[in-house]
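Right, I'll just put the structure down here and ask away after.
Note that one protein chain of the assembly has been removed; the remaining protein chains are unaltered in position.
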Amino acid sequence: MNNPDIDIAKLQDGLQGRNPRKILRAALENFSSIAISFSGAEDVVLIDMALKIDRNIQVFTLDTGRLHPETYHFLEEVRKHYQIELDVLTPDRQILDEMVKRKGLFSFYVDGHQECCGIRKVEPLRRKLATLDAWITGQRRDQSLDTRQELPEVQQDTAFSTPDHALIKFNPLAGWSSAQVWDYIEAWQAPYNALHRQGYVSIGCEPCTRAVLPNQHERAGRWWWEDANKKECGLHAGNVPEQGDATG
Amino acid sequence: MNNPDIDIAKLQDGLQGRNPRKILRAALENFSSIAISFSGAEDVVLIDMALKIDRNIQVFTLDTGRLHPETYHFLEEVRKHYQIELDVLTPDRQILDEMVKRKGLFSFYVDGHQECCGIRKVEPLRRKLATLDAWITGQRRDQSLDTRQELPEVQQDTAFSTPDHALIKFNPLAGWSSAQVWDYIEAWQAPYNALHRQGYVSIGCEPCTRAVLPNQHERAGRWWWEDANKKECGLHAGNVPEQGDATG
Amino acid sequence: MNNPDIDIAKLQDGLQGRNPRKILRAALENFSSIAISFSGAEDVVLIDMALKIDRNIQVFTLDTGRLHPETYHFLEEVRKHYQIELDVLTPDRQILDEMVKRKGLFSFYVDGHQECCGIRKVEPLRRKLATLDAWITGQRRDQSLDTRQELPEVQQDTAFSTPDHALIKFNPLAGWSSAQVWDYIEAWQAPYNALHRQGYVSIGCEPCTRAVLPNQHERAGRWWWEDANKKECGLHAGNVPEQGDATG
Partner (left out) sequence: MNNPDIDIAKLQDGLQGRNPRKILRAALENFSSIAISFSGAEDVVLIDMALKIDRNIQVFTLDTGRLHPETYHFLEEVRKHYQIELDVLTPDRQILDEMVKRKGLFSFYVDGHQECCGIRKVEPLRRKLATLDAWITGQRRDQSLDTRQELPEVQQDTAFSTPDHALIKFNPLAGWSSAQVWDYIEAWQAPYNALHRQGYVSIGCEPCTRAVLPNQHERAGRWWWEDANKKECGLHAGNVPEQGDATG
């Protein structure tokens, strides 16, 4: 079944504060053209839970071409562990090669990560999302003090919806803490990125990710040379207030 | 001044819940033959605070011969940063070489860390403590759910006192959380072990220390092949109930 | 000037055993639509030499999306050090994503590196070479006992020429030893990949490259799970006898 006319506000009322399985079940019951966006530890929890509801759930991930070697191993381990088909999406070579020829391979340190994320992550994501009615993310409220405090369990995706195509975003782990995610991984012996054994918490591209110190917030390990309130790669641009463009 | 007849219970009454500087000041006012035992992040906080009270505070550390290369760099950095004389104590070669010849270099994985810690840490420490009336440690109550929950600010050291020689132990950070320690380090830009940038929290000898996962308790990175309630190296044997010998 | 009708046999007669600068000069004098293919230590020597002959020499490199983080830094360092425009070529996402969806991210360990190299290296290279009349490589005879023993200084490129378009390949370092390459790098303080400080000699993609032991041949660090005589990635398929297809 496919249901673009669903009443999001009503669905959110029913899902607010519910447990992740309940939210996932609602997502999968209301949408058939739906997929899990997979990159980090949280998303493995989603995959683990979702497969128990629907063995055919779609899973995709964004391969920017600049991930850590450990991350490629992690993606493969998840693919094999859960025996899923993993849709690995890479950037369009023409816009990528043009940027790199002009600005080199580390321009993000100079003028910010938005342009590079726009080409390596957002453009492939937009291409994928155009084929879906809803997607499922591992976002949590406690991930970012600046941008994710108000995250609902389900929302219209303002960044990737178009006039012709409404897109819904589910955040089943919105109410979970990082500790709950890791308790789940430990309890179910789910695969995790080997970098988590080296002080990494939130993991993105290799040049834009670093380990954090004990007790440091996980977002301190991402785009650390930029202001805290810009730390979204564009996948969840709607989290940043008054940021009009989807490449945020 | 030197005061072995001090009333510890009364001192503890006065220091309970007080801030670390207050406790340090009391320690240094009541004892002249006193030293800071230095190994980890917490101890740098103590050194930083104590030097502002008494520029001549003694500092010693235990070099077991099996520390991480990063730890040796950290010790040297602290020595230079604070311009202190650092007393680095190594094991007695005769008892060490005998054990290694008999059992090899990794016997602790087979029959526990007590024997090795006894030779590489406790024996040199006992030698040093015999020259002191009091020592200052970086222990915190939240470091160990099993062994450090009842830690007082000041206590008679039951492990290292002898019939002829009472030894007092001060724990100025007993009431601090790990987060407070790290806030202090960040605020004062104090030196820290580079391993903290690789997922390590509590750091001991190289073969007996590992990085922890996000949200994992710091003691999970120490002697992980043994039961949780044995995780004291013998420096603070009095923390382990009904453990009679000082090599605990 | 552009000279596709050049007599290769005669040119080779004149260049055999000559020094690299002489060969480079001949290459640049005979062809204007020519470029250096850059990836390893040898190629920096070529860039260093060529820029002294022609400041506008074209340089391109193949970014497979699976290079080591250190290699991306090296590419950028070369770009900045020599102030050149570096053409970084990435794979076509449609054929790449299709393969990865079907076979995962490490299929080369199962059925050989040819398919993956074909998509990540050879296809982008073919696209680039179609725009050139000649290219310059860092191949040396001593790199491979099996495939590069007969390497001439200049040759028709049988792998990438087409009926409509003859392509010439220059190998100015054909007669140099590895030691000569490194002497040059040391003497001119040319940039090199930081992996060379970790036991790596010949460096390709991260999952298909490893460090070698002391005295081990450099090709032992490439595609080590395959037979020695297949160790060409397809860029120099003509080196492999009786290998008809250009994706070899």
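Note that the chains are named A, B and C in the order they appear, and that numbering of residues resets to 1 at the start of each chain.
Please note the rule applied: a residue touches a chain if its C-beta (ideal position, glycine included) is under 8 Å from a C-beta of that chain, and two chains touch if they have at least 3 such contacts.
Bear in mind that the values here come from a model prediction, so they are computed numbers and not experimental data.
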Neighbouring displayed chains - absent chain, whole complex: B, C
Sole contact to the chain not displayed, among B:D87, B:D111, B:E150 or B:E186: B:D87
Hidden-chain contact residue, picked from the options C:Q83, C:Q189 or C:N215: C:N215
Omitted-chain contact residue, chosen from B:L96, B:A166, B:A194 or B:A220: B:L96
Given B:I23, B:L75, B:L173 or B:A211, the one touching the chain that is not displayed: B:L75
For chain B, the residues touching the chain missing from this view: 63, 65-66, 68-69, 72-73, 75-76, 79-80, 85-93, 96-97, 100-101, 104-106, 124, 206-207
Chain not shown, touching residues in chain C: 41, 178-179, 181-183, 186, 192, 196-201, 210-211, 213-216, 218
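Keep this in mind: only the chains that are shown with their structure count from here on.
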Joint neighbours of chain C and chain A, given as chain labels: none
Residue-number overlap at the chain A/chain B interface, same or different (half cut): same
Chain closest to the middle [Cα centroid of all protein chains]: A
Centroid-based (C-alpha) most distant chain relative to chain B: C
Distance from the mean Cα position of chain C to that of chain A, given in whole angstrom: 37
Rounded Å distance, chain B centre to chain C centre (Cα mean): 56
Two or more partner chains touched - positions in chain B: none
